[in-house]
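The excerpt is restricted to a subset of chains, each kept in its original location.
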Amino acid sequence: MMNSQEWIQTDLRELDRMLSLINLEEAEALGSALLQAERVFVMGRGRTGLVLEMFAMRLTQLGRQVHIIGSPTTPSVQPEDLFLAASASGKTESVRLAAEQAALIGAKIVVITSRTEGELNQRAAVCLHLTGGDKYSVDTEHSRMPLASIFEQGLLVLLDGVIAEMAEGIGISPEAMAARHANIE
Amino acid sequence: MMNSQEWIQTDLRELDRMLSLINLEEAEALGSALLQAERVFVMGRGRTGLVLEMFAMRLTQLGRQVHIIGSPTTPSVQPEDLFLAASASGKTESVRLAAEQAALIGAKIVVITSRTEGELNQRAAVCLHLTGGDKYSVDTEHSRMPLASIFEQGLLVLLDGVIAEMAEGIGISPEAMAARHANIE
């Protein structure tokens, strides 16, 4: 039996490995797509969806227009919008359906998944793979962490890296981000 | 013991009475404030907060900029914004605090409450009272419906009335609203 500190060390090793396997071109394509988009819509379920909400909060602090699929204030998706879908398994039915609808509208589809093929991937103009630490990935050893925990953590660190790069690229300081932070709890 | 149909009839009588007591000038001031605002921020707790989310969805469908306090994509409130707070009792601590912060920022405060006085009311540039069917109201008989149910229902019907008036005033048809409705579930 391992204590929580040993689990954390196991977790960090898996996380490091997953993130070291990111394809640099895919990461650049993701960053470019986000920079060019007028508006970003994010869609995910469960813990993956919550990570996308964390990302949406940072995009808001960068002054970008971003909407969460399913929120009351989310408008209709238009052809010029970016639709970012994330799913560890790549098979989440509601995410697949939403990406299908967004593709029909003509929005640019960006997908983050551990899956290397499948319908969700095929819809994507940009597809970034997070593999190597996920129970769903087919080409590597399984993660020891429960369910898709490493995918979800990797997604968070990846997207926070994208935010840091965007902030520097646009020239928005952490202070400016803090000023854009929701000022009423 | 009454069956659900008898409860519904009791409910509708209380609702009719509450809504007949709305001050017309207050309702007009509410409508005007919403029409003039660049951006609207809504704040409420519990079921009242959920009714405000329903209202926010309709404002989005009218093409207005609206944000829910506490949502990940909500930006910082600015002096030119309208801050709409609702509280049956007028005493909800977090709503009171948020209105205080919004007032310090310089936003226009609009309050809907059953209370006829108190700190929340005093902050309001526009204050609309929903009384007569609410257990918290001091000047009328109590409602038979549990807790603040009639206030919450009255708030929904009131705000849907404001939406219908705004839609007609701006010239947005139900079809145009449907087209602005979130097109991805």
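Letters A and B name the chains as they come in the text, with residue numbers starting at 1 for each one.
One rule holds in what follows: a contact is a pair of C-beta atoms (placed from the backbone, for glycine too) under 8 Å apart; a residue touches a chain by one contact, two chains touch by 3 or more.
Quick caveat, the model's predicted, so the values are computed rather than measured.
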Given 2 placed chains, full-complex copy number: 4
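Please note the rule applied: only the chains that are shown with their structure count from here on.
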Centroid spacing, where centroids are CA-atom means, of chain A and chain B in whole angstrom: 35
Complex contact set, residues of chain B against chain A: 41, 43, 53-54, 56-57, 60, 66-77, 94, 97-98, 101-102, 105, 179-185
